[in-house]
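Structure first, commentary second.
Removed from the display is one protein chain of the complex; every other protein chain stays in position.
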Amino acid sequence: MIDFELSPKLKATQKMLRGFAEQAMRPQARKYDEEEHEKPWDLITMVHSFMKGGVGGSMGGGGEKKDEGGVKKRRENNLATAVTVEEIFWGDAGIGLAFPGQGLGGAAVQATGTPEQKEQFLARFSGEKPVWGAMAITEPEAGSDTANLRTTAAKDGSEWVLNGEKIFVTSGKSSLESSDGFVVVWATVDAKAGRAGIKPFIVEHGTPGMEITKIEDKLGIRCSDTVSLSFMDCRIPEGNILGSAEVADPKKAGDKGFKGVMATFDATRPLVAAMSLGVGRAALDLLKQVLADEGLEVRYAIAPNRMTAIERDIMDMEANLKAARLLTWRAVWMLDNGDRNSLEASMAKAKAGLAVTLITQKCVELMGPLGYSRSLLLEKWMRDAKINDIFEGTGQIQTLIIARNVLGFGRDKLK
Amino acid sequence: MIDFELSPKLKATQKMLRGFAEQAMRPQARKYDEEEHEKPWDLITMVHSFMKGGVGGSMGGGGEKKDEGGVKKRRENNLATAVTVEEIFWGDAGIGLAFPGQGLGGAAVQATGTPEQKEQFLARFSGEKPVWGAMAITEPEAGSDTANLRTTAAKDGSEWVLNGEKIFVTSGKSSLESSDGFVVVWATVDAKAGRAGIKPFIVEHGTPGMEITKIEDKLGIRCSDTVSLSFMDCRIPEGNILGSAEVADPKKAGDKGFKGVMATFDATRPLVAAMSLGVGRAALDLLKQVLADEGLEVRYAIAPNRMTAIERDIMDMEANLKAARLLTWRAVWMLDNGDRNSLEASMAKAKAGLAVTLITQKCVELMGPLGYSRSLLLEKWMRDAKINDIFEGTGQIQTLIIARNVLGFGRDKLK
Amino acid sequence: MLSFELSEEQAMVKETIAGFATDQIEPVMREMDESGDMSPDLVKTGWELEIIASCVPEEFGGFGEGPSALTGVIAYEELARGDLSTALHICSPTVMAYSVLLEGTDEQKNALLPSACGEEFKAAAAALVEPRYSFCPSMLTASAVRDGDEYLLSGRKCLVPLAAQSDNLLVFATTDPGAGFAGVDAFIVPRGTKDVVIGEREKNMGLKALATYEVTLAGARVPLEAKVGGRGGIDFLNLLSRSRLAIAAMAVGMMRRAAEHSRDYARDRIAFGEPIGSRQAIAFMIAEMFMETDATRMLVWEAAWKCDRGEEFAKDAALAKNYAAEKCMTVCDGAVQVMGGHGYVRDNMPELWFRNARAFSTLEGMAMV
Partner (left out) sequence: MLSFELSEEQAMVKETIAGFATDQIEPVMREMDESGDMSPDLVKTGWELEIIASCVPEEFGGFGEGPSALTGVIAYEELARGDLSTALHICSPTVMAYSVLLEGTDEQKNALLPSACGEEFKAAAAALVEPRYSFCPSMLTASAVRDGDEYLLSGRKCLVPLAAQSDNLLVFATTDPGAGFAGVDAFIVPRGTKDVVIGEREKNMGLKALATYEVTLAGARVPLEAKVGGRGGIDFLNLLSRSRLAIAAMAVGMMRRAAEHSRDYARDRIAFGEPIGSRQAIAFMIAEMFMETDATRMLVWEAAWKCDRGEEFAKDAALAKNYAAEKCMTVCDGAVQVMGGHGYVRDNMPELWFRNARAFSTLEGMAMV
């Protein structure tokens, strides 16, 4: 039965988080935008105390125990994460990204690791101290071109030796300096093997040969650290290749490793979409509040061409935001059911990323000088929102994935 | 000196044509939309009487005598054509396309023919009787893929023998059945030579072996005939290959022939843009008239976000239409100066074609039930307008040409 | 708990209608558009889906428990996927039937519902739209003025489907100008009522297979009992919103079909040695067609779900309807564009969708869930 109602449990979480976002996060949002690279430890401690495992939850944790004796077991942990993320990012996107949790690194472990590895590497996130996980895939010479990585992993006795450069590692500093976290590094074990050669490796904090070479200054989400990593003969135990030993062999495993990248993103794209929703809703809520304060009510039900320009803008923005949310919920619902959601995940990410980019820009415009001024948070939300159409695959990459799915074309037929 | 004023001569033409369009064309527009495939002979005779050479003028006639003793001689015949076309198409696009003149066929002769050939083939258009010219390039199996034609031309003694199928030949029936016109057929003399093998041939009306196999029923511009042609061992004199004899030899001439296709379109794309402007302006004029009749004036100068939705729509539509017109005028002005305008021509066509497609759709929406009803011409304009984003290269093809020009990429680098 | 899964019944309805649309409606769509004649066979078969009867309770001749908006939008999407004119023709009696079922007095239900559940398709036209550019359902010019034991109906209506074939018209008019939606009531006007003039069949850009008429009310007199719901009248905004869901669902059906058609063409059509779908410009257009079709459906489903729960859904229905009207036009325009010249000729379907799609921004109250 089609049902759009959240479980009582989720509604409660939502309500609680909304309060936290409004009372704890909002008042500090500007501070951590202006003081770039500062860490909101007070908030981090607070959120960690009531949300072990992090706001990102166990991203991509869906699917596994899909069936129990034939009966499809309903799970909602990915939905819970999406709802959580939206509320937190309604509070503030930068601070939200700075909150502890397994992040993309954990998602990669979830998507590609063996049960033992999940045990070994993910336990820490529910410990007493806040811990971060990160993922390193992008390289200076390859943006979306994940099949073409230059970072290498060579087997040497009982160790892997990593060499290469990674950029745009979200929470890299938090994972490797501020906590006992790790980074999942995608590297090739056989450059000639192309996709088949690409494997995920766990590199623990403080591993010699790994260095943070840069911390980015950004347009928005300034509270979140984005770093560059360099690996020079960085040695890790052979067990740190995710997904059992034979995965290491391109011939045997085929592009299983690379599929892991994709699986990771299938799980996390809807959550990036959920982040977008929070930011977009924040902007729209503010605009509507300002209008309400002036006694202006939006007449949604009249003919659109009889509306004022601002009424129609708001109607359009609300429809787009709502559509994006429903597409997002559909994608995580599929994940919770263990269904393949590659197409739906990209639809959610593409729709939400673009929608909130435009919504926040429109809200700033409609608010005139107040929108452009740093005395309100609106201008910050416009800066923060833009990242959603970029990271974890730009809107163009998402659309490409949708097109390939729809047309049934592979990379060869639709570049 | 930058100047946007039309010469007194052009202003007079404009004024005269506006009257003709309003009083002679508008009253018959609906009739010739409903009675598809009927020819508006009364209007044709009328327009031919005061406009020998046709409303299309000498399309692409620019450039030749660019310099006379170093002094750049100002010409405005392409501008005149653009202005003429806009007014005529403001009256009605379907009837406008049905008016006599050299059309694309003549444009091809202008762009690729020798002086003798221009003499020989174009004289007829200023004769007593109305005559049409057409161009056949599209084939059932190739839309925009003009480099990949299957129609062949084989030399046999002192004749060329054409074989193949052509579709979407505008005014094909008018040229070949209703008058002593001709069609310029693009065919390959050497399939292996690709672009280099493609040449333009003049086929006169009534040439044996050429047959009209179909007349299209269309969404709009129903007064204009669009036909399919079949060529079965169709024999034409060797002199009917446009551009001196050695053009025939791919090795010697290179892709000169194909360049001719492009040159033809460089000259005619801005005129398609001008057609768009007429239709778009017609729709906008009607909408504004309806508002004015209700005493509503558009407050262009106030802050856009204080406008009503309909005011802002009108402002946007006017800006887009005006921008399209100015881009069109720039493209024809360059043509008149004999400057290469491939980039600017595509900008004009792309902008105008899309702008009026959207403008007419918006006007129908804003007019509600009146817009959707056939009791007004507005719905017809929406159907007519759509062709402008399609024929003589879709908006996508135009954008591709722009991109290649801007990026400096050839077909190989940017498919 | 969140779910996007159809119920078994909904899945069955969807499958049945999908087959009907593909096997029977689409093949004759073009012919009906050119001739302007709706196929009686389609209407017969469509009626046998018992869309209305399955919603009307037994006591009034049906076998249901009132209309389910969710099941309705699922059904209408499939119908319109076949052809919009056909979908509107078959669904046109729902406005009268559901308005009376949901808001009418027992007398009105007894009088009108049994025939609406009969074996034979029975036309019953609803008149809401008015012929002016600035039409808005919250500002009707058609008025109903009480005069003793009668109401005096005045005003002009247009886009009234099957008006000439209907025994009764359902006329929406304002009894309280300036009261907005709250001031609108519905009146049952029998065929042949004096001073009700049904004009010539209308000619529109699209919907050519659907017979619509202009209706003029020149001070026509109807008894007080003609007012739906009697004294209390109707919750017009509720009925209007249900009709918006019906229309939005049909837009989704058309979008889906246009997207599928573009996908297939882009896969098969070869240019420059490759399928045109291997060009990003085309491929991205098609990706967005599918994305927006799904996005629109989600908006429609969520609003319908609220409706069935008896929650306030007028805003959600308006958002869904306006979004659907805009996106459907964009998608169908794209379906023409993807085919280029072939999309502009009447041998192919896109030009027909292009003409029909523009109707959605104007359609109000022509079908209901």
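First chain written, first letter: the chains are A, B and C, and each begins at residue 1.
Assume contacts are C-beta pairs under 8 Å (C-beta built on N, C-alpha and C of every residue); 3 or more make two chains touch, one makes a residue touch a chain.
Please read these numbers as outputs of a predicted model, since none were measured by experiment.
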Touching the absent chain when the full complex is considered, from B:V55, B:L79 or B:I198: B:L79
Hidden-chain contact residue, picked from the options A:E141, A:E211 or A:D233: A:E141
Touch criterion as defined above, residue of A:E216, A:D266, A:D313 or A:E344 at the omitted chain: A:E216
Missing-chain contacts mapped onto chain A: 138, 141-145, 147-148, 167-168, 216-220, 226, 290, 294, 357, 361, 364-375, 379-380, 382-383, 386-387, 389-391, 394-396, 399-400, 415
Missing-chain contacts mapped onto chain B: 1-7, 74, 76, 79, 299-306, 315-316, 318-320, 322-324, 326-327, 329-330, 333, 344, 347, 350-351, 396, 399-400, 402-404, 406-409, 413-415
Chain C, residues in touch with the chain not shown (by the definition above): 279-281, 284
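The rule we apply is simple: only the chains that are shown with their structure count from here on.
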Inter-centroid spacing, chain C versus chain B (mean Cα positions, whole Å): 40
Geometric centre distance via CA averages, chain B-chain A, whole Å: 50
Overlap residues in chain A, where contacts from two or more other chains coincide: 303-306
Chain C, residues touching no fewer than two other chains: 134-135, 361
